[in-house]
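Sharing a structure, written as structure tokens. Questions coming.
Of the protein chains in this complex, one is absent; all others appear in place.
Moving on, here comes chain A:
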Amino acid sequence: MLDPYIPLVLMFALAFGFAAFSVAIAPLVGPRRYNKAKLDAYECGIEPSPQPVGGGGRMPVAYYLTAMMFILFDIEMVFLFPYAVSADALGLYGVVAVILFILTFGFADLYVWRRGGFDWD
């Protein structure tokens, strides 16, 4: 009865086993060269917590707007893509609905554009 799920369970077991194996084997066979970076939370060098103000520790806030805009356009695509796939089945109603959606979305875009949301500087 559970036949279709057995590969899935095996997959999970394999994934878990691989993760556990990697963590367990790394200290045993890997080279050990201690330095300052090894003590950081992330070895790529990004500080996880805010640094003191004045020490050059501020994040540029422009990232925030860019990320927000990315999410918004992404969501727009999420709705447009399924429509595009079944456009002929949805007929005139679908066209009207999608145009309304893009229009209202466009109002927000216009606002962001006029207020300089797309300027990096």
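Everything that follows uses one rule, which is that a contact is a pair of C-beta atoms (placed from the backbone, for glycine too) under 8 Å apart; a residue touches a chain by one contact, two chains touch by 3 or more; residues count from 1.
Here, contacts and distances are computed from a predicted model.
Asks: When you check the chain that is not on display against UniProt, which of "Spermidine/putrescine import ATP-binding protein PotA", "ABC transporter permease subunit", "NADH-quinone oxidoreductase subunit N" or "MaoC family dehydratase" does it turn out to be?
Replies: Record says "NADH-quinone oxidoreductase subunit N".
Asks: So one chain is hidden, and I want to know which residue out of A:9, A:84 or A:110 touches that hidden chain in the complete assembly.
Replies: Selected residue, touching the omitted chain: A:110.
Asks: Among A:23, A:41 or A:61, which residue is in touch with the absent chain?
Replies: Of the listed residues, the one touching the omitted chain is A:61.
Asks: With the missing chain put back, which residues of chain A would touch it? List them for me.
Replies: Looking at chain A, the ones touching the missing chain are residues 53, 61, 65, 86, 89-94, 96, 104, 107-108, 110-111, 113-117, 119.
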